[in-house]
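Before anything else, here's the structure in question.
With one protein chain removed, the remaining protein chains of the complex are shown where they sit.
Order of writing sets the chain letters: A, B and C. Residues in each chain are counted from 1.
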Amino acid sequence: MKDTQKRIVYMDHAAATPVKGPVLEAMLPYFDRDFANPSTVYDLGFRIKRVMEEQRAKVAELIGADPEEIIFTSSGAEANNLAIKGTIFSRFRKAKRIIVSAIEHHSVLNSARFFERLDYEVTFLPVDKHGLVDSERLKQTLDQDTALVSIMHGNNEVGTIEPIRELAAICHEHGVPFHTDAVATIGSVEIDVRDMDVDLLSLSGPPLGAPKGIGALYFRKNTRLMPLIHGGIQERGRRGGTENVPGIVGLGKAAELAKSSLKERAAHLRRLRDTLITNILEGIPHVYLTGHPEKRLPGHASFCIEAIEGEALIFMLSQNGIYANTGSACASKALKTSPVLVALGIPAALAQGSIVFTLEETNSLDDIDYTMRHLPAVVERLRAMSPIWKNNAPVATMA
Amino acid sequence: MKDTQKRIVYMDHAAATPVKGPVLEAMLPYFDRDFANPSTVYDLGFRIKRVMEEQRAKVAELIGADPEEIIFTSSGAEANNLAIKGTIFSRFRKAKRIIVSAIEHHSVLNSARFFERLDYEVTFLPVDKHGLVDSERLKQTLDQDTALVSIMHGNNEVGTIEPIRELAAICHEHGVPFHTDAVATIGSVEIDVRDMDVDLLSLSGPPLGAPKGIGALYFRKNTRLMPLIHGGIQERGRRGGTENVPGIVGLGKAAELAKSSLKERAAHLRRLRDTLITNILEGIPHVYLTGHPEKRLPGHASFCIEAIEGEALIFMLSQNGIYANTGSACASKALKTSPVLVALGIPAALAQGSIVFTLEETNSLDDIDYTMRHLPAVVERLRAMSPIWKNNAPVATMA
Amino acid sequence: MYTEKVMEHFASPHNVGVIENADGVGEVGNPVCGDMMTFYIKVKDGIIEDIKYQTFGCVAAIAVSSQVTDMVKGKSIAEAKALTKKAVAEALGGLPKEKMHCSNLGAEALLEAIKNYEASISGEPAPAIQKSKRPKRHKICGSCGVKNPITANFCMGCGKGLE
Partner (left out) sequence: MYTEKVMEHFASPHNVGVIENADGVGEVGNPVCGDMMTFYIKVKDGIIEDIKYQTFGCVAAIAVSSQVTDMVKGKSIAEAKALTKKAVAEALGGLPKEKMHCSNLGAEALLEAIKNYEASISGEPAPAIQKSKRPKRHKICGSCGVKNPITANFCMGCGKGLE
């Protein structure tokens, strides 16, 4: 097949996902027709209020929660901030340690570190080379003085899925509340908050095909939670500001769709993922899979490719219409290797060659084919100009 | 004219405003077509990044700021929280007093009060019967220990516009940073942050015809500001979470429209407002205008009507297709009279009869006519069943 | 938010008004706090022959008043006394949680009217209407001594917070 028109193979869904057609359609009336404020005392407002509560029920259903346990937020990051700051401030200085895994999203890491200046101690739980949090280490670290433990459900950079049920149980033995960031797992991994027995769980709209600007926090009934955004009585006093009704409708619709299609979707993603992993590991020499080989997100395939740099790699791929991500230092604004790759013990030079594919329902085996027609050549081109690549091998094996 | 089909006269724009046609149109491509994450390292992302920065420039231009002084938030409430908490936490416990006016929005009041449990003292500046903050009182109250002063630009419940330039100057004489909440004024009152000389200014999308779920904070260059939502490098490290690109595009478009139409819009609103005020004060006995008679928002007309209760009034009006708001205790979830009405010294029984009209470009003199055809009758009906209304007068004059 | 039944009552409330020369009058609430309900009853042979009310309050309060009159008109004093706020709320198809107190107001005002009636037939002076229940009207600021409305969160005089 000759590519006459430029083909787009988008595989960076962890960074952004297009809003699904039925989701956008569901949202549209709420911008300019059914626009009333749900807190008002007249019929136009009641109607919106009712619609909003229906969406809350749909989101709750996706994760096995009760509707009143859902707070709508503006993003996964806000949900994470609310979970951590809301919990800590609600019992301020009653206990002064926060435990998070070393591979949390910035919004968790930095929310926790925010408390360092308020005399809290933040402990980072190390992970093994596959990115799994060591539950023994958690047991050793937990103490009377622990205010909260936050460990993500699935990692967005290396795809590893953590044993949340087990980790939460350890925390509860010590009476310590447990939060998990499920932004990476929502919609492709089954989540039941009762079964996982978590106290707080963050999710975000975009991974479900809802728009940017909407997310949610599950908080177990009777959990103490100080608002992050103080205001009036919206979200039962737990989050101020006029509710983002169109976004909420989008999230509700997306949750409903996700609930009904989760199993097939996960199966489809796993098939694509496994094909991509096999093809890359077999098709390109000196490439390593990052994260856990089995306990990983259905649509997640991540690698480190020796002797080349990720930003250049991603850029050159994009010139072929292929879109993926990287945790390379050069690709970050701070010019720092992704802390996740560091935490997995991946040497910095190898981490430079990081590439992350996150797949969606809309991807196909054709996309994988297309990728495999271009990726090996791109890698070869970059290696040809690399000073640390000689005689078809890295100058010094660094992995 | 006979009203055959139910006519809708919506005059509660402070609570919610429909998204403008051109605004929604501008947003649409960013949901499912141009959906990439602006932080990514490939062309699809750069393009979105560029679009986002264009919107930032438009918002900046509306208020005379530089683009890098604008942080996008999810609401006016978030902007207020960020302004207050961001300022206080950035110099935590360097100074331990926060001064706010007694008529601030909940998001300001409660953000300030949040610090009471962290050993801060919050001082509420009283206002006069028209809702004007006493600048002498501010001078007396300001001291070395003041960390921040926050006084709103325009009040959403009684419409009073505060002398921000003068108040900010007083604060700056003492080296104290000054924040103003401009959610109620944005788009209908001219705002120039340099001229007003404020350090922080909050605004919100809906009053401009942008959707719910988007707002912004202006912060003067080099102002110290701790993020409210910690995360990655979005908004130059000042607000984490994937940016709400469609919302941002909506806000940019709305700001552009507002900039070009501000003068005409304000004139139109003032004309409607003055007609409504005159008609109501002349057409219904025992009604009082609340807020300042002249220094008030162009589209804002607010009253207290003796011997009746606001929720019942609003409800009955809505049955005639007329939509307004009230600060009555019965209409609030907490069953408390609006603190703003209390701060103006309005007795609780009179405050029960609060009604607030907030107008928009889309309102017309016809709407006022229609209102005046129904409002007096509705008031009469409610008074007829009121135990504190006898012989065409309130039982005891309470104002 | 409100049920159909509440809306119906609100749209056309039954038995609104005053009974001149009522046998019993009951007044609860207080305009200073915002809510006020007055019930008037006419009693004959232990039966509430006529009942009317006036209400200064919200949609729920008005619907409750109307519902209460429907429920006890033509009933015996004993039956009327047994009316609970719960029964009123249920008859209305339920009320929002924060509005339950309005149904309380209705039941109480009726009870006050009955008490007033009973006191008058027993020859005793009618009990002062709800004197003991009249709430404080002011908060005195601890810092500057200024009298503040009962609903104030902070002092109108000096700006300090009030508890």
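Methods note: contacts are C-beta pairs under 8 Å (C-beta built on N, C-alpha and C of every residue); 3 or more make two chains touch, one makes a residue touch a chain.
Keep in mind it's a predicted model, so treat the numbers as computed, not measured.
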For the chain left out of this view, which of A:A95, A:L118, A:V342 or A:A393 touches it? A:V342
Residue of A:F124, A:Y218, A:Y323 or A:F357 in touch with the missing chain, whole complex considered: A:F124
Where subunit A meets the chain that is not shown, the residues are 102, 122-126, 137, 141, 307-309, 311-312, 315-316, 319, 328-331, 333-337, 339, 342-343, 345, 347-349, 351-352, 384-389, 395, 398
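We take it that only the chains that are shown with their structure count from here on.
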Dominant chain pairing [most C-beta pairs in contact]: A-B
Taking each chain's mean CA coordinate, subunit A and subunit C are separated, in whole Å, by 54
Geometric centre distance via CA averages, subunit C-subunit B, whole Å: 35
Where in subunit B do residues touch at least two different other chains? 311, 315, 331, 333-334
Sites on subunit C at which at least two other chains make contact: none
